[in-house]
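Here it is, the structure, as structure tokens.
For this view, one protein chain was removed and the others were kept in their places.
Right after this comes chain A.
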Amino acid sequence: MKTTLTTCPWCGTGCNFYLFTDERGQLSGVEPAAGHPVSRGQLCLKGWNAHAFVAHPERLTVPLYRRQGELVPCDWNSALDLLHERLSAIAERHGPDSLMFLASAKASNEENFLLMKLARAGFGTNNIDHCARLCHSSTVFGLAETLGSGAMTNSLDCFEQTDLVLVIGSNTTEQHPLIGSRILQAKQRGADLIVIDSRTIRLARHADLHLRPRNGTDVALLCGIMRQILADGLEDRDFIAARCENFAAFETSLRDCTPERVAAITGEPEEQLVAAARRFARAEKAMIVFAMGITQHSHGVDNVRALSNLALLTGNLGRPGTGINPLRGQNNVQGACDMGALPDVYSGYQKVSDPAVRKKFAAAWGVDLPEQPGLMATHAMEAAAEGRIRGMLIMGENPLLSEANQGLIRQALQKLEFLAVIDIFPTETAQLADLVLPAACYAERDGSYTSTERRVQRGRKAIEPPGEARADWQILRALLGRCGLQADDTGPEQTMMEISTLTPSYAGISYPRLEGAGLQWPCPEAEHPGTPILHVENCSRGKARFSPVTYRPSAEVPDTDYPFLLNTGRTGVHWHTGSMTRRSHLLDREEREPYVEIHPQDAARHQLKERQPLQISSRRGSIEALARITDRVPAGQLFIPFHFVEGAANALTNNALDPESGIPEFKVCAVRLQPC
């Protein structure tokens, strides 16, 4: 029996727990770390069950390649040779930019760095991206423009110091439960809570104000709130004068956002808007918390800009208990971005287009590096469907269920000349692959992960991987070697040294320093204590920038043919495409079937009963799901979680993309329903 302290593999909160290993060398349980500053002896249901999927019989244990239509076992050397040869051949024939690499927010910092290096230095393309494209690419783009850094500005401890929390587009108690609990605790001790969400999420039941704008109208609502703040003279003039630029243009841009007009667009009564504006602006310290409800729109970047404007207008930046706080969804989605698993930046958001940066990385790696930024994951899928991307390596992602418009994604993946997938389970995407490599899961490998509050922490190996499965970093090192790059079998600790050498915000980070509670970046020097709060004296870009925005409707709104608005997301018990949670007994038992939330009025109008099978159709596809009649959703809206392959919400969703961030519009499309 032994215990291993490690970082939770689920959301981006960054909890730590002990994994218990039994006498058979298998995981037997989880215990929260009492002294860790984030978990503090507590976990959510998924955390308490994080051991449960690891020994599932469907774990991939040997490399598989496709022969005469079937996936059959092969040895590692042949598999790695095949992968290298096929990708190289495609690159030679059609150019390196005919390849696409998808990194993983479930892999470690080191593994994302190595895949980024493999794509750029090994195969000569910047075509690398990962699922941040689907979740917070709007944040990274929007906040980089207004503040100079796309990360959560403050720390989780700030919930203990704030006077008001504004939660918009985040079902925090289900998706970041330990952060949601801090918001509930803040409310208990007397802080104000404003929730803006079309659904009556748990936090809404505790809120002083709950605003329920129509999905896709956040820009109008936020501009209305900001106009009201200015009309009441509640803006922070000193902060604006000292710390911000472009205020005049911003102020002008709000002129038309009158309460009447905003109420008409959002469906939210004028009094609510005015009350929210006054309550928010009067708080001495207010935190803005947001997630997918803001980012996953064809105007996701504008939503983020509007939130940034709101924080600047009221001076809620750079102090404890304030800030613009995007909650990152995966345990290492922050890290995968930090490591440059993005098409336009190297690690630490150093731009590919900057010759000095390219020169630095080229010198370190001993190769010439491509100059053109690469393709975003969503654009790469379109390119694959059109035959412009021909080879793809996917590490630990399942785009067939997670990306919008499944029909297009299936077409794209099937059209590829060569698809290789590294994963722990035979996911729906892996089943389309020409080569499948079995990976170690989080409990079977060392590495580091960066949480939503920029806290870099250790993950530690507790047990051996099953069969011949290998850690992603071992697989990637072997591939780097085949590309003629340094490929010694050194582990993640050495990779972190390479990362810190090349990445200013991680320069002071090393494994010995990560013992304990980790370090929050920026951590520019070996003695630097880390940075709990960003933009304290100045913003990363110098002055904070007001960025005027104008409301644009969603790409596809309900009409007579498709009269319902479809909203998609997750439940509290399942993780994304369900590959792990649907193989965890308690979590699977809790939600076993695809369902659709429908308002009682709509159910009555269509004469529907609870659990009745329904067919839901959009212009892109059709699925079946069981009716769940609830006033959590407003009338006219349906909500479907995207975990279930047998009722895949993303067969319906619209791949209308934000023009700047490339994020799909997961939160709004038009559907109709009929009983099965």
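Keep in mind that, in the parts below, a residue touches a chain if its C-beta (ideal position, glycine included) is under 8 Å from a C-beta of that chain, and two chains touch if they have at least 3 such contacts; residues count from 1.
To be clear about the criterion, contacts and distances are computed from a predicted model.
Its UniProt record calls the unshown chain "4Fe-4S ferredoxin-type domain-containing protein", which is the correct pick from "4Fe-4S ferredoxin-type domain-containing protein", "Chemotaxis protein CheA", "Carbohydrate ABC transporter permease" or "Cell division protein FtsQ". When the whole complex is considered, the residue among A:68, A:188, A:560 or A:607 that touches the unshown chain is A:188. In the complete assembly, the contact with the undisplayed chain comes from A:22, out of A:22, A:386, A:464 or A:631. Only one residue from A:41, A:269 or A:542 touches the chain missing from this view: A:41.
Chain A residues in contact with the hidden partner, per the touch definition given at the top, are 1-3, 5, 16, 18, 20, 22-24, 27-36, 41-45, 47-48, 51-52, 55-57, 173-174, 177-178, 180-182, 184-185, 188, 202, 205-206, 515-516, 572, 585-586, 589-590, 610-611.
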